[in-house]
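Note that this complex is displayed minus one protein chain, with the remaining chains in position.
Letters A and B mark the chains as written, and numbering starts fresh at 1 in each.
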Amino acid sequence: MSIKRSCGNNAIGIVTAALLSALCAAMAWGADARALLKESENRHRTKTQQYAGNLTVVNKDGKVRKKGWKSFRQGYAGDARNLIRFTDPPEVKGVGFLSISRSAGQNPDQWLYLPSMKRERRIATQDRDASFVGTDFNYEDMEEFDHEKYKVALQGEQTVEGYACYVIAATPRESGGQSVYEKKILYLRKDILYLLREDLYQKGDRQPSKLFTLSDLQNVDGHWAAKKWEMTNINKESKTTVVLKEIVFDKPQPAGRFTLQNLNREGGD
Amino acid sequence: MLKLHDVIKTYDGKSAVTALAGINLNIGTGEMVAIMGPSGSGKSTLLNLLGGLDVPSSGEVVVAGKDLAKENEKGRSLFRRSKVSYIFQAYHLMPTLKVSQNVALPLHLAGIPTGEISRKVNRVLKEVGLEGRSHHLPDELSGGERQRVAIARALVTDAPLLLADEPTGNLDTARGEEILNLLRTIHRERGTTIVIVTHDHKAASACARLIKLRDGRVEGDSTLPGGAA
Partner (left out) sequence: MRFLLRTLSLSYVRRHKAKTLLTLLGVVVGVATFSSIESAKGTLVKGIRSTVDRVAGKAQLQITMEGGVPEEVQEQVRSLPGIRATSPVIEQIVSTEKGELGSLMVIGIDLLGDREMRDYGFEGDDADLDDPLLFLAQPDSAIFTRQFAEKADLKIGGGIALKIPKGMKRVTTRGLLTPKGFSEAFGGNLMVMDVYAAQDLFGRGRRFDRLDVRLTEETSIAQGTATLEKALGPAYRVETPGKRGEQIEKIVANFIAGFNISSGFALAIGIFLIFNVFNVAVNRRRRDIGTLRALGATPRQVQLLFLSEALVIGIVGGLLGTLVGTTVSQAFLQIMGQTTETMYGVTSSGVVRLPPVIVLESMLLGVGTSLIGAWGPALTASRIPPTEAFAKGAFQARPPGRSVVRITAGVVALGSTILMALRPPFGGNSFIFTELLLGGVGIVLLVGPLSRLLLICLVPLVTRFAPVAGRLSGDALLGNARRTSGTIMAMALSLTFVLGLGGYMGSTKKALDRWMLDALTCDLFVRASANFNRPDFLFPGGLRDELLQLPGVKSVESFRATRPLYQGHQIQVTSIEISQLLERMKYDFTQGDKGLMLRGLTQEGKCVVSDNFSRRYKLGVGQQVELTAPGGKVRFTIAAVVRDYGSDQGTVLMDRTQFLRYWQDDRVDIYDVSVLPGANVAQVRDLIRAKLAGRYPALVSTRQEFIAEITKAIDAFYALTRVTLFLALLVAFLGIVTALLISVAERTREIGILKALGAFPSQLARSIILEALLLALVGLVLALPSGNLFAAFMEGPLAELFTGWIMPHFYPWEILVQLLIALPLISAFAAWVPARQAGRLKITESIEYE
């Protein structure tokens, strides 16, 4: 907002104004983490997204567990609704996860559906730090990042994987619902304002206990998408990798997809 | 040593029995006396009174300066421990104890230190001629030997008064003679006052003085010429 106010009312000519406004914007990026995140959200927001994910968990001893899921999302960040349905291996096929964001100040509603029990179970706020089905993600990690729920501050710049990045510290707002984390350090690729990495500090951590990295960026239908996610639990020395395939953006989703009824429907996508 | 004055002893039962009906008796230190009399004449009762095993119904029993009738149970036990020793017809050895242990028994009761006990026991066993038998059980000994163990047990405390109840009663003539000789030797060498209750004239004749009892009274009191002096 402040950018618009300082630049939009400039009395100098239109060209100058246009030039300046571009300049101001560039300067403002350097100054305002909120604006950067907002811009990032604006750039990468899609109406829907769906993909097939291959999940690999490697624990400390090198033991590997693999699973497959399909993910559907409608909305983005603060208004996202997300349905994940496991497809593989057969023993877990049909297990579903539904996450529906709620207005600011409230944690999203999350449910896990277990076909063998033919019923969903609600994930309580107290359980947000529990491991999501044995991965290094917890239930909070399964939410879309919504910068509105954080106080943010630009901390500098750093190169990640060969890309220049803004380093932004995000601390959960008290009004943003309960968070597992005390702090998140976000690494935003400068050129396309795409998130490449998160350092996750849990309460009392001096060093990040988990690292979340996004790599293998590709442009799909005009949208950037990281095709590989990695969550590393430094304490437990385990790592969870999700490789995304069949990414499709903005494909209209059926109206009832993100409902409890659908979650509880046997095999319902 | 022994002074009995008007000693009466009756036993209460369905009908009262008078065992001693007024005994007056003096036995000096170092005497060796035999008491004889028919069954029921009160011999054993008299011996029990002298040894402080029993108390008179009335009268005085003064032994070594102590009136036993006035002593309590504990006092009489302590008296027995130090002043009197016994020999019984039936020996009354502890069947489960070895010879040396039997002999040591009164010393243990008196709380004498162990080293002294074994010294004393060895000495008296030698005195009675049983030094080689100290590890035997009473069952493994002959009657005469058993009685010698009993004598050794009587000697071990060095008590000034020795009371013997039919000491030869269970023994044949030869063994009886042996025991009497032993008693005489003890009397001679130690100067112990010895009172023997007996049926046996031979045993009585070993003594210097013979007291005859009948129906709880002293019937006769005489010095024997051939007895021990």
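The rule is short, and it goes like this: a residue touches a chain if its C-beta (ideal position, glycine included) is under 8 Å from a C-beta of that chain, and two chains touch if they have at least 3 such contacts.
Worth saying up front: this structure is predicted, and the values here are computed from it rather than measured.
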Out of B:L25, B:V62 or B:L78, which residue would touch the omitted chain in the full complex? B:L78
Absent-chain interface as seen on chain A, which is shown: 59-60, 65, 67, 86, 91-92, 95, 112, 114-117, 119, 121-127, 130-131, 133-134, 236
Positions on chain B contacted by the hidden chain, ascending: 48, 51, 53-54, 73-74, 77-82, 86, 88, 90, 92-97, 101, 104-106, 108-110, 153, 157
